[in-house]
Structure formats: C-alpha cells, structure tokens
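With one protein chain held back, the other chains of the complex are shown just where they sit.
On to chain A.
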Amino acid sequence: MPLSPALSPLPFLRHILATLFLGLSALLAALPPNGATAQDAPLLRLTLGDEVITYDLAALQDMPATVFETTTIWTEGVQAFRGIRMTDFLARHGIEGGVVQLIAANDYAIEIPVDSFRPDGAILAYERNGRPMTLRSKGPLWLVYPYDSSSDFRSEVIYSNSIWQLDRIIVK
C-alpha cells in the first residue's frame, strides 16, 4: 500500500472527532425545525410513482438483513457489509420491472434495470464493519456487490453501479 504510515492515523482520528461532534451537536443544538434526531433522520427517500416513502435507519434495520464480507477497489482490506438485499427491497415494493434510478447526495445518478439485480448480488448496505455509515464514510447507504464472490461483479459497469452516499431511489 502506497499509503504512508504517517498519514494513515489521521483520517481515523478525524473520524472519531467527527462522530463526537455529531453526537455533541445532536445533544446540544436546538431541535431542528423538523424536529428529527440523527437516528430518526430519514436516510432514504423512495419515489414510487406519486408515492414517496421515506426510511430511517430503524425502518431499514427492521427489514431482513443480509451480511457479507468483500474487498472493494475503493477501500483497504476486507469490509463487512450489512444491508437489505436489493431484490428483496424491490420485491417488497412490488417492483418487478422497469428501471430504478439511484441518486447520491452529490447528485450522482445512475439507472439500473430492475431485472439485472440478482439475489446473490447487490445489497443496500447501511452498516460497514458493524457501524452505521456517515456521509463522510460513503453513507448513509451504499449499493455494494459481493465483488470477491464472482468476476461478474468486477466489471466497470458494476463499479459504476456501486453508488455510495445513496439517499434517493426513484422507480420509473
């Protein structure tokens, strides 16, 4: 790894500080206008035609979870992901065809045909290495594939589909 040891502790430290700040701000700051806490804040907004469904972390955690470990080209070392199987998620909402558009916090948007999802494929991860993901650590949601399980998941298309900082899904 070309990452120099002198630099490596820095992001970790910063991470902890950031978490502390978040916690502090949550505790100290006056209630936001919509009155939502960090826990309660909606992570995902699903637009299903005219209907808009929002999910907070708890709602996602209530759903059956899938866990796998894999390396990614964007991270270092094996990562443990926990999330909802994409096929399950789509089936739950009766989405059987068409295209879903996934949009990230930075407005990065991709469109994926519904029938290209496989039961052994992508999950909507909300936990990485046992911890919820923040915006700084590619949260709140990350569409990850089990890259190590098959070379099918190591193509450029799949990499492009692996959208992080996901917060909106629009079913078309």
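Here is the rule we go by: a residue touches a chain if its C-beta (ideal position, glycine included) is under 8 Å from a C-beta of that chain, and two chains touch if they have at least 3 such contacts; residues count from 1.
What we mean here is this: contacts and distances are computed from a predicted model.
Enquirer: Not counting the visible chains, the remaining one has a UniProt entry; which protein name from "Phosphate-specific transport system accessory protein PhoU", "Carbon monoxide dehydrogenase large chain", "histidine kinase" or "Tat (Twin-arginine translocation) pathway signal sequence" does it give?
Expert: Hidden chain, UniProt protein name: "histidine kinase".
Enquirer: Given the full complex, what residues of chain A touch the hidden partner chain?
Expert: Residues touching the hidden chain, for chain A, are 1-4, 7, 10-11, 14, 17-18, 21-22, 25, 73-76, 105-106, 108, 134-138, 151, 154-156, 159-160, 164-165.
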